[in-house]
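Removed: one protein chain of the complex. Kept in place: all other protein chains.
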Amino acid sequence: MKTAVTIGFAQRMRAFALRPLFWPLLTLALLLAGNGLVNPEFLSLQWRDGHLYGSLVDIANRAAPLVLVSLGMTLVIATRGLDISVGAVAAIAATIAAWTLLRLHAGDGDAPSLQPLFAALAAALAVAAACGLWNGLLVVKAGMQPIIATLILMVAGRGIAQLIGNGQILTVYNAPYSYLGNGFLLGLPFALFVVAATFALLHVLLQRTALGLFVRAMGHNPLAAHVAGVRTKRISLALYTFCGFCAGLAGLLVSSNVSSADANSVGQLMELDAILAVCLGGTALTGGRFSLVGSLLGALIIQTLTSTIYAIGVPPQVNLVAKALLVFAVMLLQSAEFRGSVRGWMRRVVPGGAR
Amino acid sequence: MVLQAEGLTRRFGETLALDDVALTLRTGEVHALMGQNGAGKSTLIKLLTGAERADAGSIRIDGRAIAPATPLDAQREGISTVYQEVNLCPNLSVAENLYAGRFPRNRFGLIDWPRVRRGARELMAQLHLDVDVDSLLGSHPVAVQQMVAIARALGVSARVLILDEPTSSLDEGEVRELFRVMRQLRERGMAILFVTHFLDQVYAVSDRITVLRNGRRVGEYTPSELPQSALVTAMVGREVVLAKGHARSGAMAEDAPVVAEAEGLGLRGRLQPTDLRLRAGEVLGLGGLLGSGRTELARLLFGLDRPGQGRLRVAGRDAAFRDPADAIAAGFALCPEERKTEGIVAGLSVRENIILALQARMGLRRFLPRARQEELARRFVDLLGIASASIETPVGALSGGNQQKVVLARWLATEPTLLILDEPTRGIDIAAKQEVMAEVERRADEGMAVLFISAEIEELTRLCDRIAVMRERAKAGELPGGSGAEQVLALIAGHEAEAAGAA
Amino acid sequence: SGSAPDGSASKPITVGFSQVGAESEWRSANTASVKAALAPPEFRLKFSDAQQKQENQIKALRSFIAQRVDVIAFSPVVESGWETVLREASAARIPVVLTDRAVKVSDDSLYATFIGSDFVEEGRKAGRWLVEDSKGKAGPIRIVELQGTVGSAPAIDRMKGFREIIDADKRFAVVRSQSGDFTRAKGKEVMEAFLKSQGRDIDVLFAHNDDMAIGAIQAIEEAGLKPGQDIRIVSIDGVRGAFEAMKAGKLNATIECNPLFGEQLAQLIRDVSAGRPVPKRVEVEEGVFTADQAAAELPKRKY
Partner (left out) sequence: MSVVHPTSAAGARDARAWRVAERLPLLVTATLFVAMSAGGGVLYDGFLSPQVFLNLLIDNAFLCIVAVGLTFVILSGGIDLSVGAVIAFTSVLSATLVQQHGWHPLAAIPLVLAFGAGFGALMGTLIRYYRLPPFVVTLAGMFLARGAATLISVDSISIEHPFYTAVAALRIPLGGGASLSFGALAALAVVAGGALLASATRFGRTVYAIGGNEQSAWLMGLPVGSTLVGVYALSGFCSALAGVTYTFYMLSGYSQHAMGLELDAIAAVVIGGTLLSGGSGHVLGSFVGVLVLGLIQTLIVFDGTLSSWWTRIAIGVLLLAFCLLQRLLVARR
């Protein structure tokens, strides 16, 4: 996972700084355009029952949990960490929220009060953040490798979630709760506002505080950052905690969307998708270089891919192959080396190109 | 003539690192390549060895044109290289680093480990280096790593040997060994290209000098036709007065407040209990041989390692630093010895590297406004003469000496009460070295305490108000300001009486 | 069920039971039922959860053999791949009872008996219900299908059984078929996509399990359609949630797949360990429930 930076370090860095998001954006645009060509309905938006309705809205709404997790994951990865427990943490948060709501008998009430909801959200998010903190402690204090430290919670977490829900899918019909994942505000899915708020919070943190600088310093050279007086341990702990929090939020969105918490399925394989999103967005898994917008785009790309597969109606056996080929295509498109060799081939094939 | 390069040109973005440069290496000569930081020496070497591709130009070996695309190609052409930064694998043993890529094999086709070890020991012995060849390379200080890199290059029976600042971390003893070996190789007809910023080394060993300035070749000379001052002028492009050793007085320091005081500070196996008193406005030099424990003392003072015994008092009060951040909060600064691993953050820009420690001290929330960051960065770029396309250039793209200046700038920017400098002038050219010294002196005059660690005795005697000498991981003694180099050397060598007598 | 075990004073029958996992409510109910039936003092249950992995089940079986249990019972993840380990069990003279799903082996004597349901038959039942329900309706009747996890045995078999019936009638056409991974969230997501790309041209939804149907119902409602009316829905399993949906008129029928065969299993194990002859195949009681039965049936559902 190392790249030998030998040729034109400055050149590349500059080119990257100039348009780091160009390729992910282009990819997303191509995907959407391709869908639009196959099915013109795809890009259309309608106003229905007081809100926007259409595939684009679905994609954004479906991508929301993944975006949240990817945002949290981006910062963890930027400091050379990794969190593969996000899916399990999402499941824990979802079951805790559902369990609390059921405990408070908030499911059956006709005039739902908001108190149980807040209690449930607070409990779920607190536990999710605690899970993140736990991961952070294992990595920072116990010095375990991130992948193993978080693997522990990944394995045990779903068990904990099932334990809370006693192996059952907890169904909650609580109107305010289902608003989280289903409701519309100003015509847009409410989940988008959750994402926007998280994104804005992070953006402000990175712009207005030295967090961004410290994170990048830690990612590029943790030891030098430590010597320079950056409190690397505290920051790592905080980032893992935040990642857990994001995973919790994602779990809430997913479960509220279907008004039930399924400890088995909430956040299934979310860790892989989130890491993939982060990579697609141009963040280096080796740490240091990261982009929040990139991760957002990455998550959107993945969801668009999934929706495309559903929309064009390929048989389900083909899903994985289609996804693989698209990921390969996306990555190759983003590889400067590949574009270079394509140019080389073109020159050779097209007569009079070079000579 | 073994190697002949012509018209070598290399551009990095807006920087023209090399512009139509020619170089000729003859058999059996030691050829010094001189130039200021950022002049293009390392770039030239990288082009010759296939580590970078030239934009234009040709390279010939024995009149035959070659175009090495990788270091491996260059090795096959008989060019053996030690790059500026130690480029070995820290996770492999010393012996493996010496033989990687050319392991001898036994009749099963497997690596013949006994032969590797034997050969490695011989190579180390050739340099009079006492190192366990089975130990991990990364467990050694840079100086030893640098020697291993040199030994690796020597081990290849090459026709051309290229050494990019091989002596930057070495002390006099090691340098002498290296020069002895270089002379031997020259006798055998090898061509050696060699970069250094120490003028006396140039005159001690080289047969010919090529000078670069701003990516262009100034000329090729023999040492006899180019006296030191003329060499400096050729490198810098204008006349520079080399400061004579005006020793600091040391008088005013006696009643100055004590900034920090170590009482029996030590760590089992690394440093014997040591006392040290650092006063405001005083430059305290720390001398000693490789591995004498100077770096360890600095690390303990700065909270990078936790002391096993003794205590540290800062401004009269006990202090227990749990990590560098605590030390920085107390007004300490440590410019570390290992530039690559503990100093620069290669992926960050010059500006970000310079403000990093200051920002860390100010904390997460009080983020320096962008304008202030730029102002600070510009100030230090000017002050230390950092050659960089802009303050937004990633530090990884700077030349070695300029990276070192950036690290220095980072710590000067924190305006500490105690500045610990561990070999701060490594790889910095002579002109810049003077600037650095002057700046340190200026700060000391303003009341900053300085702990100055250096392998160069002359540097110590010139700059310091007082000199402490370390030997075998313990403090051997202290000398007052104005002591001569012989006294320091005597103390280093363990002749206390001589040192005292001379004083 | 409940017949007195012979020699109840003697030492308990040690049973090694390897469950597939806890991937659904159905499975949890099944586990609970088996655990309740194989309780002490009569039985000593060694329970092992395979987390949906066949290799884990094989490991568990090997370990049961090493522990010399009296009877091995397990719900195979898939049909094939059991030959070797079953031979080992038979070499150790440990009888094996299959639950829930059958296995393909060259030699039927490798297991003592099988108790469980037939996924293909469940698919057929769903198909038959649909044919019945579509009497008098003109074609074409456009069906969308929410499949289970790609490659999983229930998904393959339920699809097979359903198609068998549907293909015989020219009016029916499956216009979309996609995997919903047996979960509500995926069921909803895929149904959303179906609704977007097919518009209103969907008459029937066949879901391979109730959870996906429940998710899809939400998607249908959000699209402004009436589940159960605008789109008729049939699914399989018969979990509580499905009955609630039927009661509300949002689901038209569910094919029961009964997990509560613990008692039946216990009896089989008693017989097998006592060396009494047992039938090679025991079917679990299962039915088809439609919306009009839901209200009456709901209070009786245990899971």
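Just so it is clear, A, B and C label the chains in written order, and each chain counts residues from 1 on its own.
In the analysis below, contacts are C-beta pairs under 8 Å (C-beta built on N, C-alpha and C of every residue); 3 or more make two chains touch, one makes a residue touch a chain.
What you see is a predicted model; the values in this text were computed from it and never measured.
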Among the chains present in the display, which ones are touched by the chain that isn't there? A, B, C
Of B:Ala65, B:Leu110, B:Val241 or B:Ala371, which one is in contact with the hidden chain? B:Leu110
In the whole complex, not just what's shown, which of B:Thr15, B:Thr43, B:Gln75 or B:Gln359 touches the removed chain? B:Gln75
If the missing chain were put back, which residues of chain C would it touch? 16, 19, 21-22, 28, 31, 35, 45-49, 51-56, 58-60, 62-64, 66-68, 78-81, 83-84, 87, 104, 106, 149-153, 156
Hey, which chain B residues sit against the chain that's not shown? 51, 70-72, 74-75, 81, 83, 87-92, 96-97, 100-101, 103, 105, 109-111, 113, 131-132, 134-141, 152, 269-270, 295, 299, 304-305, 338, 341-342
Interface residues of chain A toward the undisplayed chain are 1-6, 79-81, 84, 138-140, 142-149, 151-163, 167, 218, 222-223, 232-233, 236, 263, 272, 275-276, 279-280, 284-285, 317-325, 327-328, 331-332, 335-338, 341
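Keep this in mind: only the chains that are shown with their structure count from here on.
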Category of the chain touch graph - line, ring, star, complete, other: line
Farthest chain from chain A by C-alpha centroid distance is chain B
So, comparing each chain's Cα centre against the centre of all protein Cα atoms, which one is closest? A
How big is the gap, in whole Å, between where the Cα atoms of chain A centre and where those of chain B centre? 44
List the centre-to-centre spacing of chain B and chain C in whole Å, with centres computed as mean CA coordinates. 72
Between chain A and chain C, what distance separates the C-alpha centroids? Give it in angstrom. 34
In chain B, the residues touching two or more other chains are none
Mind pulling the chain C residues that touch 2 or more other chains? none
Residue positions on chain B within touch of chain A in the complex are 12-13, 15, 51-53, 304, 323-325, 327-329, 334, 336, 341-348, 352, 355-357, 359-365, 367-368, 389, 393-394, 396-397, 410
So, in the complex, the side of chain A touching chain C is made of residues 39, 41-42, 48-49, 54-55, 58, 62, 162, 166-169, 171, 182, 254, 257-260, 262, 264-266, 268, 307, 310-311, 313, 315-317, 319-320
Mind pulling up the chain C residues that touch chain A in the complex? 22-25, 28, 31, 147, 150, 176-179, 181-186, 188-190, 192-194, 196-197, 199, 211, 214-215, 218, 222, 224, 241, 303
